[in-house]
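Moving on, here comes chain A:
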Amino acid sequence: MEGIYAFCVGLLTACGIFLTLRGRSFSVVIGLTLLSYAVNLFLFASGRLKLNSAVVLGQSEQYSDPLPQALVLTAIVIGFAMTAFAVILAMRARADLGNDHVDGNLPAQPNEASNRSGGNQ
Partner candidate 1 sequence: MLFPMPFHSLLLFTVWLLLNNSISAGHIVLAVFFAITIPWLVSGMRDEHPKILKPWLAIRYVLMVMKDILTANVEVALLIIGPIKKLNPGFVAVPINIDSDLGITLLASTVSLTPGTVSAEVSKDKSWLYVHALHLDNEEELILSIKQRYEMPIKEIFGC
Partner candidate 2 sequence: MSSLIWLPFLPLLGTLIPLLTARFSRTTCAFMTAALPALTLFLILSNAGDIFQGERFQAAIPWIPAIGLELAFRLDGLALLFSILILGIGLLVILYARYYLSAQDSIGKFYAYLILFMFAMLGVVLSDNLIQLWFFWELTSISSFLLISFWGHKADARKGARMALTITGAGGLALLAGLLILGNTVGSFSLQDILDSGPFIKDSANYPVIVVLILLGAFTKSAQFPFHFWLPNAMAAPTPVSAYLHSATMVKAGIFLMARFYPALADTDLWFLIVTLTGLATFLMGAYIALFQHDLKGLLANSTISHLGLITLLLGMGTDLAAVAAVFHIINHAIFKASLFMAAGIIDHESGSRDMRQLNGLWKYMPYTATLAMVASASMAGVPLMNGFLSKEMFFTETLHQASLGSLSWLIPVLATLGGIFAVAYSMRFIHDVFFNGEPINLPKTPHEPPRYMRVPVEILVALCLLVGIFPGFMVGDLLFAAASATLNTQAPSYSLAIWHGFNFPLLMSVIAIIGGLVMYQNRSHLFKFQAQFPKSDPKLVFEGVIQSIASKAGRIIAFTENSSLQRYIFFTLGLAAVMTASSLLKLNATAGQRPEIPVDALSITGAVLLSISALATVLWHRRRVVALITLSVVGLIVSLAFAQFSAPDLALTQLSVEVVTVILLILALFFLPQKTPKESSPRRVVRDLSLASLIGGVIGTICYALMTRPLDTISTFFTENSKTGGGGTNVVNVILVDFRGFDTLGEITVLGIAALGIYKLISRMRLFMPSTDGNGLAWSEDRHPILLAVISQSLLPLALLVSAYIFLRGHNMPGGGFIAGLITSVAIIQQYVAHGVDWIKTRIKLDYQIMIGSGISIATLSGLGSWAFGHTFLSSWFDYFYLPLIGKFELASAMIFDLGVFLTVVGATMLILANLGQLTTSERPIQKEHD
């Protein structure tokens, strides 16, 4: 199980980082969200995985480590606050700078042809 778990954490990290390295603010925000999932799972795992051992006294026979859980809770909330700020800041940047590139200006596009319509509907 640990192997699968670790694989997922690594994959999420990789996905998050790849998106964070993109040029558009929305992709970056999505990347950061993925990264924060990875972070939370990682931090959680630092207390080791246990099944059927929720740390509610009297409800389980053995207990998992409650401390990382508390830490992850804090991290989730803080991550939410930060993501929210980043999202709105991205909007503000679009409003102020006219585009949604993280650098505030669009890179020179050699050919617009690559901008194919994705057609999501």
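By our rule, a contact is a pair of C-beta atoms (placed from the backbone, for glycine too) under 8 Å apart; a residue touches a chain by one contact, two chains touch by 3 or more; residues count from 1.
Behind the choice of candidates: all candidates are chains of the complex that A comes from, given by their letters.
Every value quoted in this text rests on a predicted model; they were computed, and no experiment measured them.
Checking the candidates 1 or 2 against chain A in this complex, the single touching one is 2.
On chain A, the positions that touch candidate 2 within their shared complex are 1-15, 17-27, 29-31, 33-34, 37-38, 40-42, 44-60, 63-67, 69-74, 76-85, 87-92, 94-96, 100, 102-103, 107, 109, 114-121.
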